[in-house]
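For this view, one protein chain was removed and the others were kept in their places.
Labels for the chains are A, B and C, by order of writing; each one numbers its residues from 1.
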Amino acid sequence: MSASPLTLVALLYGPDQPGLVAKVSGWIFERGGNILHADQHRDMEAGVFFQRVEWIVADGADGEAMAKEFDAYARTLGMQATVARSDRRPRVALFVSKFDHCFHDLILRWKSGEYAADFVAVVSNHADLAEAARGYGLPYYHISVTAATKAEAEARQLALLKDLAVDLVVMARYMQVLSAEFLTASCPVINIHHSFLPAFAGGRPYHQAYERGVKLIGATAHYATAVLDDGPIIQQDVARVTHRQDVSDLIRLGRDLERLVLAQAVRAHLEHRVLVYGKRTVVFA
Amino acid sequence: MSASPLTLVALLYGPDQPGLVAKVSGWIFERGGNILHADQHRDMEAGVFFQRVEWIVADGADGEAMAKEFDAYARTLGMQATVARSDRRPRVALFVSKFDHCFHDLILRWKSGEYAADFVAVVSNHADLAEAARGYGLPYYHISVTAATKAEAEARQLALLKDLAVDLVVMARYMQVLSAEFLTASCPVINIHHSFLPAFAGGRPYHQAYERGVKLIGATAHYATAVLDDGPIIQQDVARVTHRQDVSDLIRLGRDLERLVLAQAVRAHLEHRVLVYGKRTVVFA
Amino acid sequence: MSASPLTLVALLYGPDQPGLVAKVSGWIFERGGNILHADQHRDMEAGVFFQRVEWIVADGADGEAMAKEFDAYARTLGMQATVARSDRRPRVALFVSKFDHCFHDLILRWKSGEYAADFVAVVSNHADLAEAARGYGLPYYHISVTAATKAEAEARQLALLKDLAVDLVVMARYMQVLSAEFLTASCPVINIHHSFLPAFAGGRPYHQAYERGVKLIGATAHYATAVLDDGPIIQQDVARVTHRQDVSDLIRLGRDLERLVLAQAVRAHLEHRVLVYGKRTVVFA
Partner (left out) sequence: MSASPLTLVALLYGPDQPGLVAKVSGWIFERGGNILHADQHRDMEAGVFFQRVEWIVADGADGEAMAKEFDAYARTLGMQATVARSDRRPRVALFVSKFDHCFHDLILRWKSGEYAADFVAVVSNHADLAEAARGYGLPYYHISVTAATKAEAEARQLALLKDLAVDLVVMARYMQVLSAEFLTASCPVINIHHSFLPAFAGGRPYHQAYERGVKLIGATAHYATAVLDDGPIIQQDVARVTHRQDVSDLIRLGRDLERLVLAQAVRAHLEHRVLVYGKRTVVFA
């Protein structure tokens, strides 16, 4: 019997000071931990230190206790930390509307083992993807949203996320804007915007891109925040287009970008590689 | 003695109608011409036909007369045409300030034979690159520009372009905004903007990009128009960046993008591959 | 009632000669056809002319007769031609083994309307994907293959392709080498190889790539020919890797490349954009 060893991943940041690498790695070493990966970054201008450190805890150690201890230690260094444990798989809810390309892509990746996470729900303001979700064995929650019912619908969504102990919401082309209230109350939310932000924020970005005559189209995965399409960017990519592509071609080509960029962002988040500070992210490789 | 045969390149566009390809190619064939390349495009929505056609004229034919004849024929089809001749090399002026990376790059490409054109002048609002220009054997015109003297300076620049019979101005990181009056009076002007337009138009785009936390930086070559950074885009490209790159890194990495994107745009223009309509371009491959 | 108009696409090539563009476009125009797209290429060194021309035939014209007539006309010009009709959708068979990423990707693209074709069969040497295929409503033919039964299995496969009137076989990570006899007898076969050919032909290319320490991995879609991994290339792409990626990471990242490159190659083929000559392809944009 060879279970995977228990590992912890800490993301921490705070004011830079000499000796942080030595202190953190020393703390882990003293407790019998073995560092698998450690990556640091300094924002020289802002004087901020960032670290992602992943380690195997000593045989028989209690992951939950160790995580709490580390968190407390980090605070003595003036750092904010979040600690994830390999024995606690994140729980993910997909929010979808009618477009299904990101929906299928994320679920197929999950089924093929690309994500160390549990997909626990598909939430939609439409019924269209209910059967497909059930075909994948995923419960489908149809919560319709209108201007009049939006507040109530969001309350139901939040209750559902709480019931299911969801850790991450992925907006897989969910075509509703989530309110600031929802975003404040919920776990982190990753959205995919179908343009190279900050260009073409808002509606119909492929139409905007076509009108402007750009030679590359893009997609951007970011954390949703109260300001539309303005949250911290996790991943972006572009594809070359020419005058030969009309708007429907851009939409089709864009689907490939959206799938890939969202999938990469979700993976980075689930591997605890993304640290948000201000409007920016550090994405550890 | 084997001179290159005389070739013409026509760029034409106008309302779409059946038979345009047959009519244009028939006209050329009847006059003993041999089509080397012909590329068409239809904007289905707008109902506009675009064509680039390049052909060897019959032995002994007069290029100038043939170009005029073709132009007249195109008008009978309701098309606007411009016709370029291989025996008339375009004349190029570089506008520069202090940054020298695009300046060196364009001149070295020209010297290595990449451009079928004559570089005839370097124009600058500073004296910094005078010696380097002369090292390349290029005349250098130092015309300083201040808010007070701008109109007069632009008048001198326009007079110079006229004297030298310049066909294309390339703003190789020229750090002055050319006025609408200048742009109306001058030959076409290609500018390089150091961002992925329309994101980060205006000043200090790398600082803007850093603040926004984008994961790709870009460069955009476009025709300068009266509205800053808003002209028809010829070429764009991007490079991946991470949180590790600070603003000075973005500036350094951006130089590689600026060089390449501007060089490609200038080449496309000099090979008569770029057709502007409205705010967009058709760039024939 | 507004049916799409009937269009023909001709791919033709042969010895270059003056007037080909005029003759072909004139022939179409005289018969009331309206050219939608025409793209030419000349291999100057080899003296070969290539053309893809797509046109709407005159109202009420018989597509099949017109295609035959065009074919005959092309022969009078010394050209070889193939003519496809929009009222005759190509029929596609997928060959798969156990890997399912290209399988799902191609079928989901087809279901979303990306391909003007009919997927008519999934053929496999394993039973693993039978249920998934049926979930998509596609018949599944399980024909197992061993060294001893290979000739017989291929005979059954060929009979099936004939029965189903298949026009294109797509090897979506089908892990058997098709014999020269099979390839001679069958319709065209597109294969995806999981490396940047000609680097790392043969088995376990990601292991080879890892051993060599390359900084980019690739995928190549090509027509299968009698020589393994040596057929004419239709599409290739690459992705950046670093020392951090081990073989299992390369395999995972490679799946994204394989999906995209194969999907693009299949689309180019189904849109009649690919002309093979010798070991090379012309892929019209």
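Methods note: a contact is a pair of C-beta atoms (placed from the backbone, for glycine too) under 8 Å apart; a residue touches a chain by one contact, two chains touch by 3 or more.
These figures come from a predicted structure and were not determined experimentally.
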item	value
Listed residues C:88, C:134, C:162 or C:279, member touching the removed chain	C:279
Residue of B:15, B:47 or B:135 in touch with the missing chain, whole complex considered	B:135
Touching residue (missing chain; options B:65, B:159 or B:285)	B:285
Candidate in contact with the missing chain, chosen from B:101, B:126 or B:212	B:101
Missing-chain contacts mapped onto subunit C	41, 43-45, 50, 196-200, 211-216, 218, 232-238, 242-244, 246, 279-283, 285
Hidden partner chain, residues of subunit B it touches	100-101, 104, 108, 112, 114, 135, 242, 244, 252, 256, 260, 285
Where the missing chain touches subunit A, by residue	18-23, 25-26, 28-29, 34-40, 42, 285
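The criterion applied here is as follows: only the chains that are shown with their structure count from here on.
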item	value
Rounded Å distance between subunit A and subunit C, as computed from the means of their C-alpha atoms	36
Interface hub residues of subunit C, defined as touching at least two other chains	285
